[in-house]
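Every protein chain but one is kept in place in this view of the complex.
And then chain A:
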């Protein structure tokens, strides 16, 4: 069922909030002149250096030549591609017009970290199109998993183009350089090429069939439990929520469901996305996606239900394991860093504890002296032991304390993103238009070390290229632009990930085909 809410999620709005944009503005005006110069330099370079794309094209031709050893094939294909592209452009333009009509006049261009020219330079020089294509194809060369894959662009004027699709990574690249979207998203693989869906007689045949299983964790969902920041702002303290979420979800996906190829991506501002790329995960239907999502979802209930965690005892192995992971971190990251109950004598904590006698004793104690969260947490046990309430059920208290830990630390997923096969999600390595930061992968094994505030900004990356060229230009050696920048470790990690995926895919394919031979 496609309902309005999906539309919203498709658009996946990142709230541009006050403080961050203000911040962005002041920063930018500071560096504007410098940037301006750089951009101009870059433009001239781009002109003279059309070499980059050409080199890439040549490489591909060579590869294809090797594979097919047939020049005619290339020509034909090229013609076809051109024609397709022309049609696609027309379609896109038409859609653009439609879309623009419903939007109001675009707001006056705000200076941000990621203005048009910077973006264009980033996409033309740094974005790893080849790797992205291999990743979505699960193979070195584009497969139908890529051809029939939906892409959606958000243009600079906020128009939203859906159902785009491409034959090769170069096609995708060309279109991105032509339209210069502020961001783009990746959707499912359809039965047919999404661009041709309207030409089909039978629309029922046009269906999504495969997409990575995705998860979206966003810090705004933690607002009821985080005290350091709110809305779109983040700091190191609250990023811990995301780090913990990655640990808990990742281990469940691996141990319980047996998935192996899980890619975590920083969403560019205040969250993270997981892409589970195993073949089995890609082929799940909505019902099964829902099953996994609910399996992982523990924190439930709206603003008006006091207790958001209600889990059965004995604890399900998944919850017991999650608790083991989270418990040792509770004191440092919640009680000390967030201090959620320090200010009030009847904090939210009181509503989560059983036994009225205990709660009133605690309230009395907290009213008489200010206690911070660490003290309050230990108070529970000392007061309980002092025997204020005869009816106190120690087991119920232990369970309640476990529930508190889960409520404050357990991952909060945006379930709707995961449930629907046809949901779109922002592509890795896209630049977040609000922060200018690149959506880079997070190495799962070293999730603690990941620092969202140190993720390279697009402007810094471009500067790094220039600096590299100034100092270290060596002769004869072809160094790709991303290798000259801080993007390097991220692209390398992504490459390792894609290689692992392709290897497994090849193996699986051979096995599947081997099986069918036996029949």
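The rule we apply is simple: a contact is a pair of C-beta atoms (placed from the backbone, for glycine too) under 8 Å apart; a residue touches a chain by one contact, two chains touch by 3 or more; residues count from 1.
One rule holds for everything that comes next: contacts and distances are computed from a predicted model.
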{"item": "Chain not present in the shown complex, as UniProt names it (candidates \"Sperm-associated antigen 6\", \"Ubiquitin-conjugating enzyme E2 2\", \"Coatomer subunit alpha\" or \"DNA primase large subunit\")", "value": "\"DNA primase large subunit\""}
{"item": "Residue among A:197, A:288, A:463 or A:488 that touches the chain left out of view", "value": "A:288"}
{"item": "Chain not shown, touching residues in chain A", "value": "2-5, 7-8, 11, 13, 16, 102-104, 107, 158, 221, 223-224, 255-258, 280, 284, 287-288, 290-292, 294-295, 299-308, 312, 314-320, 351, 412, 415-416"}
